[in-house]
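Heads up, one of the protein chains got dropped from this complex, but the rest are sitting where they should.
For chain A:
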């Protein structure tokens, strides 16, 4: 039995996690952590651990902007989801 999660054409398909990530690089995103804290900013880069580098970051707690950062690194283990802002 082959691994079912792999697509025949490998990575790069926008429907897969890695394809989605490469699609949203440079776009405004919302990153929610397991703690509930939200970071909104421009997605600079992501890696396989879901470590994230953001630019022009706003830290949002309970719907209110707490702080702003020019550049921010988020360690991947804290990330619940990355959402592409529409």
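Here is the rule we use: contacts are C-beta pairs under 8 Å (C-beta built on N, C-alpha and C of every residue); 3 or more make two chains touch, one makes a residue touch a chain; residues count from 1.
Following the convention adopted for this analysis, contacts and distances are computed from a predicted model.
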Not-shown chain resolves in UniProt (candidates "LSM complex subunit LSM5", "Spindle assembly checkpoint component MAD1", "E3 ubiquitin-protein ligase HERC1" or "tRNA (guanine(10)-N(2))-methyltransferase TRMT11") to "LSM complex subunit LSM5"
For the chain not shown, which residue from A:21, A:54 or A:72 touches it across the whole complex? A:21
Touching residues (missing chain, whole complex) on chain A: 1, 3-5, 7, 13, 15-21, 30, 34, 50, 76-77, 79-86
